[in-house]
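Take a look at the following structure, please.
A protein chain is absent from this complex, but the other protein chains hold their places.
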Amino acid sequence: MLSLSSGVSVVIKIGIIGYGYWGPNLVRNFSEIQESRVIAVSDLDPKRLNLVKTRHPDIQTEADYRALLANPGIDAIAIATPVSSHYRLALEALEAGKHVFVEKPLTETAKEAEALVAAAEMRNLVLHVDHTFIYTGAVRKIRQLVDNGDLGDLYYYDSVRINLGLFQHDINVIWDLAVHDLAIMDYVFPLTPVAVSATGISHVPDKPANIAFLTLFFDNNVIAHIHVNWLAPVKLRRTLIGGSRKMVLYDDLEPSEKIKVYDKGITLNGSKENLYNTLIGYRTGDMWAPQLEITEALRVEAQHFSRCITHGEASLSDGRAGLRIVRILEAANRSLREGGRPVKFDWLFGNATHSDRLPVEEAA
Amino acid sequence: MLSLSSGVSVVIKIGIIGYGYWGPNLVRNFSEIQESRVIAVSDLDPKRLNLVKTRHPDIQTEADYRALLANPGIDAIAIATPVSSHYRLALEALEAGKHVFVEKPLTETAKEAEALVAAAEMRNLVLHVDHTFIYTGAVRKIRQLVDNGDLGDLYYYDSVRINLGLFQHDINVIWDLAVHDLAIMDYVFPLTPVAVSATGISHVPDKPANIAFLTLFFDNNVIAHIHVNWLAPVKLRRTLIGGSRKMVLYDDLEPSEKIKVYDKGITLNGSKENLYNTLIGYRTGDMWAPQLEITEALRVEAQHFSRCITHGEASLSDGRAGLRIVRILEAANRSLREGGRPVKFDWLFGNATHSDRLPVEEAA
Amino acid sequence: MLSLSSGVSVVIKIGIIGYGYWGPNLVRNFSEIQESRVIAVSDLDPKRLNLVKTRHPDIQTEADYRALLANPGIDAIAIATPVSSHYRLALEALEAGKHVFVEKPLTETAKEAEALVAAAEMRNLVLHVDHTFIYTGAVRKIRQLVDNGDLGDLYYYDSVRINLGLFQHDINVIWDLAVHDLAIMDYVFPLTPVAVSATGISHVPDKPANIAFLTLFFDNNVIAHIHVNWLAPVKLRRTLIGGSRKMVLYDDLEPSEKIKVYDKGITLNGSKENLYNTLIGYRTGDMWAPQLEITEALRVEAQHFSRCITHGEASLSDGRAGLRIVRILEAANRSLREGGRPVKFDWLFGNATHSDRLPVEEAA
Partner (left out) sequence: MLSLSSGVSVVIKIGIIGYGYWGPNLVRNFSEIQESRVIAVSDLDPKRLNLVKTRHPDIQTEADYRALLANPGIDAIAIATPVSSHYRLALEALEAGKHVFVEKPLTETAKEAEALVAAAEMRNLVLHVDHTFIYTGAVRKIRQLVDNGDLGDLYYYDSVRINLGLFQHDINVIWDLAVHDLAIMDYVFPLTPVAVSATGISHVPDKPANIAFLTLFFDNNVIAHIHVNWLAPVKLRRTLIGGSRKMVLYDDLEPSEKIKVYDKGITLNGSKENLYNTLIGYRTGDMWAPQLEITEALRVEAQHFSRCITHGEASLSDGRAGLRIVRILEAANRSLREGGRPVKFDWLFGNATHSDRLPVEEAA
């Protein structure tokens, strides 16, 4: 579809389905980078299409997304619609030979995600999930700190994402907010989750849970906890990452110093023979807030997606990453329904199974 | 033991067992209020006893706590020793006819707590557990807001207590820190917990969990979550209480404005027939930080304990409250060992039972 | 120029001179309100005009502002150019019969400001200065609190506006940042300033002061202090207003709760005969953060300006307000050059005079 010759820069032509809450950000970023151009936008709502016309008189608007899929001048489709439509739209786009950029979470079920991954790989097309956070300067810095060994052995990931609204009608608060943390961990942690326990509740009759707490068990004695709430009086976006050498506080609402690296921790003094007598010491050193890249994450991501197509870069949040996260979300839902009963993953077989042998017992 | 006649103020004479971390606060407060006097202190460590002598030359010091129990001039015993010794010391004190003030948590097992409650009630002695937080101006104000109906229907309790240290050797972080929240809820919430799910992990071999997350399910669709960690780079003591009319943020580390009351929430618009179409609105109004009583909590509590003895006041944190909390802690430990599997309480029979029928399922 | 008849809504047609840092905000707001329409924009820089064309294909662009003044279809001119050009451009616009909206500060000298006021009043045209802050929900709430007497007698105004950059080349940091506070006080305080003392320094050779401190003395023992700095490592926008009954903290960087009202202060107990023995008591009560209007200030202001033209509303930041502030700025510059020597205002004669009799001495 693309002819790449040295010295000639190729511009990816994008069609965007959905111009609701997030779509305008996609249009703006894919328009403003040199690597891509937005050809057309579709939306079911004529008012939203009018808004596109006013803001971007040069972009074609369509009520029916199929016009975009049928357009041979379009290389890639970006999908910013409700989760329930992701699977069908992405599949049709892949079948039409388009590269695909989908909002998170990838699909409503792991089975659907697997099908999309297969469809993309079969056709050698890029399937990219919009895990925006991993393209922020903050998360890229955390990844660097982990990779460099600056944190030492990883101990825990602990995140709080709470605020008032926006209640979703079709997915619960885990699928809406915790998905960000799952994507961050998938990118940053060189670890495999083994089980999940989730609790939560809905305060609105017949609606999905609006407050939830998710514990993820990893191998190597690492634990993650994600705390999400649509009904909180204050807004918090705060993540702690504990390691044996350093600990990180990542506060996404800080205007500057989003990342603070603390030289704090414990020291263990004791013989191997007599672990019971281990003496625990406390270590406190400097704190350091590294300067971060401040380019808008979605811009970095749009450029990366374009280069995945033109230069064959591997997407950092490809369909397989999207699938891994949907698997955890599915398992979390099951645990949530069962009051926190842990659900164990059986990654070899590609699906989560219910287990009576519990991870903590095994780890102990 | 006490002869109360009108116009004559009775001074309670106290013996204190344990002069470690918390003991000095007990000695100071029971010494400085008019309602009581500290007669003697015992500790196994001669250095600690020397410190008592230097600071309080008029207080008798004893290596053996039995000297305190045998002293007919002592009305009440305060116990500030490791948890594992609470049961035995409190029981001996009650058997010696002394009123008892014990550090939290009351005992290591619910069975022990039941035995202490029975021993105190049989002898008509005061058995009081040091749930210090419920005597703070902040928690008393929250209780008032709940009692007045200012918060409306309760939705959730969500608490974070994290910092670096102090690792305990015999109890896990739930028994050390979450116990504060359990005591606050026991005092503030007119609700009965029905089940608990707890997850957590230890990062030190053969030591109790140093990071843990506890979800408590109440009847009426109320949920509580407690988040405790001895290995965090920052110190937080922050609790959110959500209600249908108002929401409270209680930050114990704020030097002033520890309590903020937010007029925020959701409004539901929809017919009963068609709940699926419920429209959720968001409501934002003023925030209000009420002035709080600033008397030291332990002083308020020491006076209350004294009046329980002299005036027959009912202790706000009596043995039965202590027992309720130990029951939850015991169940939390069981859930923790099983990776979050929910443990249901059967309050009628006074013990927690493992249940396959899960609370969230029932509530739905 | 405008024919107002009942039932017919009149749309003000605007021409905007200058499309640099602030111009785009003017274009956006005057475009999006129903009360006005932007007809044309002029700028000396063709690149900026191209940007206008891209963003607003329906707005006419002109390299020469005189095309706007000559356009009979334009009712009002908004000027968003460097301060040094305000006087000339505003005067020409008034002489062309246009209403005028000018960026702050109105002019470089009080004499020029007086001339503009006279020119506008002679022609019965609206002359409006863009004192944006007084159109924020926060400042309007403060005005309300002062008007209602909630603060009691006013004691002081104390403001800190610091951050890194943006160094101006032609005006010092007082004219750039303190002007906001002078405008707020002009709007909120029913008081007349009597003298000013300013200190400051430049850290860049031959450039205007980049750090400055300004004290403003009012009658009635009220004092104001403004603290501005372009070379600070952190950004602060924080104002305290002290009154005898309540005190206000206004933090413009807070995402919510920008205004906090403290029921704090002192109480004086003492006979008039023996003032020396006055006992001072300290009073602490609740804190309250009222909900604020969140409409963008410039939108509120654009609507207000339009109604000044169509409905004869009196501008809240008219030329006379702009003049009062330029007088204070001029006096501040004189004091700044003289190391803080106070400069007294003689408002009757419309100009500031240097006085050996100092305000504080007189007030004492």
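The chains carry the letters A, B and C, assigned in the order they are written, with residues numbered from 1 in each.
By definition in this document, a contact is a pair of C-beta atoms (placed from the backbone, for glycine too) under 8 Å apart; a residue touches a chain by one contact, two chains touch by 3 or more.
If you're wondering where the values come from, they're calculated on a predicted model, not measured in any experiment.
Considering the entire complex, the omitted chain makes contact with A, B, C.
From the set C:D158, C:D252 or C:E313, the residue in touch with the chain omitted from the display is C:D158, counting the whole complex.
Touching the missing chain, out of B:R66, B:H169, B:K235 or B:H311, is residue B:K235. Contact with the chain that does not appear here is found for just one residue of C:N71, C:T107, C:N172 or C:S335, C:S335. Contact with the undisplayed chain is limited, among C:A195, C:A302 or C:L316, to C:A195.
Interface residues of subunit A with the unshown chain, by the touch rule above, are 256-257, 263, 284-291. Remark: the residues of subunit C touching the chain excluded from display are 155-156, 158, 160, 162, 164-165, 167, 195, 197, 199-207, 211, 213, 215, 217, 221-223, 225, 227, 229, 231-234, 240, 242, 247-249, 260, 262, 264-266, 268, 275-276, 278, 280, 282, 284, 335-342, 358-361, 363. Residues of subunit B in contact with the chain left out of this view: 57, 235, 253, 255.
We adopt the following convention: only the chains that are shown with their structure count from here on.
Separating the CA-averaged centres of subunit A and subunit C is a span of 44 Å.
Residue positions of subunit A touching 2 or more other chains: none.
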